[in-house]
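See structure below.
A single protein chain has been omitted; all remaining protein chains appear in their positions.
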Amino acid sequence: MSDASQGASRHTDASAEKPTPRSRFGRAWESDFAWKFRHSPVAIIASAVALLIVLAAIFAPLIAPVDPFDPGALNLMNGFTPPGTPNAFTNETFLLGTDDQGRDVFSTILYGLRISLFVGVSAVLFAMVLGVTLGLIAGYVGGWVDTIIMRIADIQLTFPSILVAMLIFGIAKGVTPVGYRDQMAIWVLILAIGLSDWVQFARVVRGATLVQAGREYVQAARLIGRKGPAIMLRHILPNVLSPVLVIATISLALAIIAEATLSFLGVGAPPTQPSLGTLIRIGQGFLFSGEWWILFFPALTLLALALSVNLLGDWLRDALNPRLK
Amino acid sequence: MTDAVLSVRDLVVEIPTRHAVLKPVDGVSFDIAPGEILGVVGESGAGKSMTGNAVIGLLDRPAHISGGEILLKGQRIDNLPYARMRKLRGAEIGMVFQDPLTSLNPLLTIGDQLSETMIEHLGISQAEARKRAIAALDEVGIPGAADRIDSYPHEFSGGMRQRVVIALALCAEPSLVIADEPTTALDVSVQAQIIALLRRLCRERDTSVMLITHDMGVIAETADRVAVVYAGRLAELGPVAEVLGRPRHPYTEGLMGSTPAASAGRARLHQIPGSMPRLGHLPPGCPFHPRCPKAQDDCRADPAPTLAACNGRAACWHPVNSPESEAAE
Partner (left out) sequence: MLAFVLRRVFQSIIVLLVVGLVAFSMFTFVGDPIDNMLGQERTQADIERLRQQLGLDQPFVVQYWNFLQNAAQGNFGVSYRQGRPVSEILLERAPATLELAAVSALFAMALGIGLGVFTAIRRDGVASNLIMSISLIGVSLPTFLIGILLIWVFAVELSWLPSFGRGEVVQVGGWSTGFLTSSGLKALILPAITLGLYQMTLIMRLVRSEMLEVLRQDYIRFARARGLRERAVNFRHALKNTLVPVITVTGLQLGAIIAFAIITETVFQWPGVGLLFINAIQFVDIPVMAAYLMLISVMFVGINLIVDLLYFAIDPRLRAGRGKGH
């Protein structure tokens, strides 16, 4: 131990009483963040539920009793089997029942989850990359580039993002040749939701960039001809990591809901590749005829997913930035 | 002392936290006589404001009074139900806050804020309240009070706003005013005016004042007696001339040394080494001993010195400037 650090430790003898954990894991466990996590039942339950759902989606082909999109495995006689009771004709039993075409609801939910999560995560990643890039450019270049980017952001913020997403979906659908519309629908959805959601990321990164751009090291780097953006990226990213993480988590919940909403409205995932929203749209048709399970279980799954991610995002925001509370 | 307006006995304020229970005020006792101005002085975080808030019953949760008692004109008030305590606030105990820019509601005219207070406590009519509000503004030196009564707070300067705040604190004629750093947020040029105004108004009405400040100069000019607070405890209590002229507690002596005006006669300004310990990290024994030039072994051992355990003037085992210590030299 050097003299300087000994001097410092003498002044802060109160904090030195605490033993410092050696391993990296130990330090993380002792950190304030981990402490808050361990003491928040909401965060623990929400992350457990979210983890369970994500794992179920990833391993859907292993878990699902049947592949709902394999026409050979379908038996129309199995149609409208209530959950947990054997079918009158085939005597087969389905955990969560079957839909009108005899598809196992449990399997369609697992595969639907994959699409919902894939669209949600991809859209947020897309929005994040786009937003961080544009925010960095706006903050670093400044001038009219900044003005244009932030003006577009302002105008877009005037409108609810679901409306922007619908509009982009409509336009993109119009541009896509008729025969490819169903195949492209998933990618169009990702584009639409991602484009409707980049503004938050851009704003945070731009703010952090403006602060860093004024710092001496950037000025110095510029003077000696170094590439400013590269250095700044290294210094800015750590600073914006936690707000970007919070925004991404909250955006993920919103993106999942947006995807479900669009698909429910019939302007999202097509019936050939049903997401949870599409399943709910299909299930709504059977609400009045008594086949409640076709609607109920996909809706419950969506609810659990949206709620757990949302609660997690909410908790993250409070834990990482107590001032926002 | 039953004739005291305010009597604080062994007051303890606690704040439970994640790790420990903090005691920002720990066993503070003092009296304020009718018409007397008691200065309460100390560093920020010493527990001065917390004591004031405890007296008027406005501690922010989770802080709460956990021991001792507070008597107003001989009646206990620290255990009153909220509704009865509310009636005392403004009517019996007025309060002046530090920052006049934030103490006034920006969306109500100053006339409205004065009227509502008087109507609440004095039970007078709207018209009567308006008349008295103009008189009150006039008295605190707002020029053209009758014209300015319908103005909003942002239309006044900081010094003028603090005058309005003083008018508000005094308008229901309380017998005690707690002034919490009333001049700290103001320009130096108006500080003296505000202090003079507060002193004049309270002397005229025979209102007692608990003047909380960290400014020894203000204390010297204004107060009759002074209480020096350190780490939530009273370090020294006595008539202002004695405490400032011949401080007994080494901390008070140090404070005097670090105040330019009060130490004008000295050759150079000296500072107290180190800083006040944070709550929850108090050393055993006298809380001042790590910074005290005269600390000895008994200072580091429990129990800590208290006013009662010492000579009633300074909570110190080895007071400076005392008859005994001078006799020893």
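We just call them A and B in the order they show up, numbering each chain from 1.
As a convention for this text, a contact is a pair of C-beta atoms (placed from the backbone, for glycine too) under 8 Å apart; a residue touches a chain by one contact, two chains touch by 3 or more.
On a predicted model such as this, the values are computed, not experimentally measured, just so you know.
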Considering the complete complex, which visible chains touch the unshown chain?
A, B
Out of A:Ala57, A:Ile193 or A:Leu311, which is the one that touches the chain we can't see?
A:Leu311
Which of A:Val129, A:Val145, A:Ile171 or A:Ala220 touches the missing chain? It is A:Ile171
In the complete assembly, which of B:Leu6, B:Val25 or B:Ala169 touches the absent chain?
B:Ala169
Could you tell which one of B:Gly27, B:Gly47 or B:Gly90 touches the chain left off the display?
B:Gly90
The missing chain sits against chain B at residues 56, 58, 86-91, 94-95, 97, 99, 102-108, 116-117, 120-121, 148, 151-152, 154-155, 165, 168-169, 172
May I ask you to list the residues on chain A that touch the chain which is not drawn?
151, 155, 158-160, 162-163, 166-167, 169-171, 173-175, 253, 257, 260-261, 264-267, 280, 284, 287-288, 292, 295, 299, 302-303, 306-307, 310-311, 314
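We adopt the following convention: only the chains that are shown with their structure count from here on.
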Which whole number of Å gives the spacing of the CA centres of chain A and chain B?
53
